[in-house]
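Here's a structure for you.
All protein chains but one are shown in place.
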């Protein structure tokens, strides 16, 4: 669950490339109120025409394998070494760090496929550009791209801060369907606990609890980060965007609320499961005890008259056999009445009917 | 428990109509100190005479299916797109959001029928009007309507803020009878746990806990919302209304207090239940052990003299049978004394008497 | 545990008389440094001579059945409708609400009889008077009355604020003996858990936990209320009284501390109980297993030679019987050694000796 | 755990002597940079020469039985009635109360003998004197006395505030060896839980938890008290003493930290114990089930051929007996293989080897 960052003691700002990092690709969308343009670029130098010619440029870097290219980008956008190190070390918590000339934002993106692992997305918001780094191809931003292309909504008329908000908002909203999935798994588990749980349910309950723990660990820091963004007084966030961030903050609160509720539900489920296991054990023990307690005395009586003593007067008595059978029946009836009085027999029947 | 909001990534402010939304109807009550008037309207244009002619106008929109009509209303009352989106997305937590020209309030209404699901009610409080949106027909506001019609109390003499308070207060107070219902269910469960619980009690305890979780999740945010309303310095809340909001805040605190107490009671109940299941298991095991431990040695002795060896001198001895019977009685008595010393037999009897 | 307040939606300030409310009686004590006078009155008009002639007047209203009389009192002392409503709705949490001309205080009184239900006492402290409402005859104030009558202490020389403090202090201090009772019940339960608990102990432990929950719910809000009173800057609380309120606040903190400690003790007790039930179950199972595991093989051997096959050569062998008996003894010894090696037999003996 | 304070409702400031209070003795040490003097006194009047002639006077009152003498002391040092009442009522939480002319400090002293009960020590720090009250002879202050007598360290050169600090510091430090004792008890319990716990371990674990609860309840309020002392701006605490108080505060934090860690360890221990009890129960049940499941079918077969029917052809068959013996062996082997497949037999052996 945690992974090696730069080896302890190396100079801060050292960039350590994860050997499993994906190939780097850089995608640029530049737009203004009237038009937009898209391109794949290979070197930071190709960025200049975009940055000079368009009000807002979104540079999206996918894959972190090419350390050289990333360092060049870092130089081009004057990124602090420590921030660049955080881009490479993809196990940051969500946070906002203001620098003089840009905002550095880290957020964690969830994947709809339901994998409980999250992916780090790093944002640099500066004058005229938003620079984003993500670990792998595939993200929650397609609809934002579509809005830029179509010119629908206010996005083409708004400054860079709004683009950063729009991306964050899309990233946060993508948690909702994933949590919905957990809600459905919890409901399925609940039905099973109440019916006839298989032994594997323990494993599945544990898995849900564990994944919710991961979700929670990912989501909580967003609360503080977006709150900080909301209160940030830099020029990158204007009043209208701030209003939208309040909305985004509401969504984070709602997500945290849902996660905590699900965690409590999962705990309650485990309690219910343990109670019902105890209950079932009780039923098993009752059946065993009823059988043992009725037949053991009868078997003893039978054994008694199976003894081969030469002098056992009863054995010769003509009515001995029917009398013994009657005694045995009597013992059984007494035992049954006793168990009925303890509420075992009657209750067991009632429950069976309920199934 | 959560439901799809606008698809992640779509432009903020997009209105997504829930396919199960109810047909929209708009009810208007306009009143002043002297008189009042009521009407059903079909288009926002019909509102103008009311808004111009009366000090306070309450526009109550029931059902959210007619997105067109709602958008028209939004334009008429200059509602922010994000607020209007929240009206449609009926899974908001209670909150207060001040806009320049109006207050936006979200609250969650409970239904007396005891369904644990809550319904979102959105309020817009502005100069001369209160605009409310609810999901379904049927609400907690009938007595407020009656007070407006009859002119009793201060409502007809008070500004829009007081109407908003009166509606919120009615909505909050409606939680009390619902919680009373939970109190009664908990008391019934408690009596059953202490007497002879059926296996289905686990299910019922779990259901109560789960529903209290929903109640709690609905109620907590009202605390912050009403507190914010209380401290709001806009012109919509005058001092007298603020005094009443303090009272309303007290009720929310009381409700939260009750919910938390019930949750603790429910937890304590589960503990008590598990203890008493363990206890009962102990009793069952004691009975089984007493039976087994007394009869198994006796049966063995009987089996011993049931062996068919040709040379078993005892078998021919005249007093063998009575001696064996005496030995068996002795073994039983010793075992019983042993169990009495362990406190099993005596205690079990005592408990039986207590039933 | 909660009871119907005014029906949801009725106008705030509506007075709803509980059908089980007690008959109203009004007792007046007026005093100054030199003298005091007492009277039972039937109408608020009779109060005027007291209020005009004495520095401090304590009007004590017992029983809330006579709504008319209470409303008259409310008018006489200019009590706000919402405060008067709170007097009738006797399920308030402790609180302090400052009004311009008087302080409104709600506190919850405990009864020494040990009933875990608490009674609401409402105080109105104004210029020259303290007006108190209690639900039933019988209270914790007798020694305060005695101090007024005897003129001991500072009470006769002090203003109304001190009287209010003295009453509150007496009310808070009355919790100590009640909690002492819980302490004794917990100690008794603890001794029993460690010795031989009866099955009914679960019920009694649950009862204590539940009642402590009620105590806690009653006591916590006093902390905030007395703190608020302490910081109140109205003219009703002078510096000397404030010093006494600090002392009273200390007592509330101490009571909360005791309640929380008792709650933890009760939880620890349940854990200890469950552990010792598990332990006992283990002992029972060991005894059963030892008996079954020793005798079942012996019985099988006996059964073997009880078979009636025509050709069983051993049956005719002269030493067969003694050999079989020896084998049986050997099996028993092996089993006992095995159980001793598992630590069952030795340990069980050791524990028995400990009893 | 709590004890009667002044009866509820009596005037605040009433001194109630605990019947079990110890005989009062008053010890005085007066010192300056150059010299010191010690005396036992019997009346407050004897204090005057000390207070007038020495820079710092420490009046140590041991035992609270002599209410008259204590009241005289109270008058001599102008102690507020409420503070004096707190001296007698020895169940206060640690606290600091500033009065105009003196500081009133309450702390709780632990005894090295390991009794979990703590003793109240009350300090009054004024111009030129420290007055302390303790319940019983014997305290943690002997090394402070030695430092005064020997003149080592800064104590003889420092004002009264430093003496108060030195006493408090000695009192706090005395908790360390007591907690060390709990650490050792917990480690011993841990070893036993992991080896072969006796049944009495439940009792001992409960006792440690309970005593840690008492320790915690005693220690927590010291944190707030010393913090308040640290921030106190009265003239009794000079800057150098404040630096030492920061050190003392650190020790309190460290003690709280240790107590909380021990509490968590104790909880974890109980969990481990319950898990291992469950485990052992499982082993017992497996042994029982293996024995029963192997021998019960064999015994049944033996019983079958012990029946006395006249027409049972097998009985006459020559090879019947060996065949039946073979069948029985086969059944046993099948059962053993079945249990080995379930992992019972193999696992049980492996665990046995581990012991």
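Letters A, B, C and D mark the chains in the order given here, with residues in each chain numbered from 1 onward.
As a working rule, a residue touches a chain if its C-beta (ideal position, glycine included) is under 8 Å from a C-beta of that chain, and two chains touch if they have at least 3 such contacts.
From a predicted model like this one, the values you see are computed outputs, not experimental measurements.
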Exercise for the section: Among A:95, A:154, A:223 or A:242, single out the residue that touches the unshown chain. Expected result: A:95
Exercise for the section: Among C:126, C:161, C:197 or C:306, single out the residue that touches the unshown chain. Expected result: C:306
Exercise for the section: Specify the residue from the set D:33, D:117, D:142 or D:238 that touches the hidden chain. Expected result: D:142
Handout entry: Absent-chain interface as seen on chain D, which is shown
Key = 140-144, 147, 152-155, 166, 169-170, 173-174, 176-177, 179-180, 183, 190, 194, 243-244, 246-247, 250, 253-254, 257-258, 261, 264-265, 268-269, 271-272, 274-276, 278-279, 281-283, 285-286, 288-289, 292-293, 296-297, 299-300, 303-304, 306-312, 343, 347, 350-351, 354
Problem - Footprint left on chain A by the chain that the document does not show - result: 1-13, 80, 82, 86, 91-93, 95, 97, 196, 198-200, 202-203, 205-206, 209-210, 213, 217, 270, 273-274, 277-278, 280-281, 284-285, 287-288, 291-292, 295-296, 298-299, 302-303, 305-308, 312, 314-321, 324
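In the analysis below, only the chains that are shown with their structure count from here on.
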Exercise for the section: Starting at chain A, figure out the least number of steps needed to reach chain D through touching chains. Expected result: 3
Problem - Most remote chain, CA-based centroid, reference being chain C - result: A
Practice task
Could you check if the interface between copies chain C and chain D is built from the same residues on both sides, meaning over half shared, or from different ones?
Solution key: different
Fill in the blank from the handout: Between chain A and chain C the C-alpha superposition rotation, given in steps of 5 degrees, amounts to 145
Handout entry: Interchain centroid distance [CA atoms averaged], chain B/chain D, Å
Key = 40
Practice task
Report, in whole Å, the distance between the mean C-alpha point of chain B and the mean C-alpha point of chain C.
Solution key: 25
Fill in the blank from the handout: Where chain A touches two or more other chains simultaneously, the residues are 306
Exercise for the section: Name the shape of the chain contact graph, picking from line, ring, star, complete and other. Expected result: line
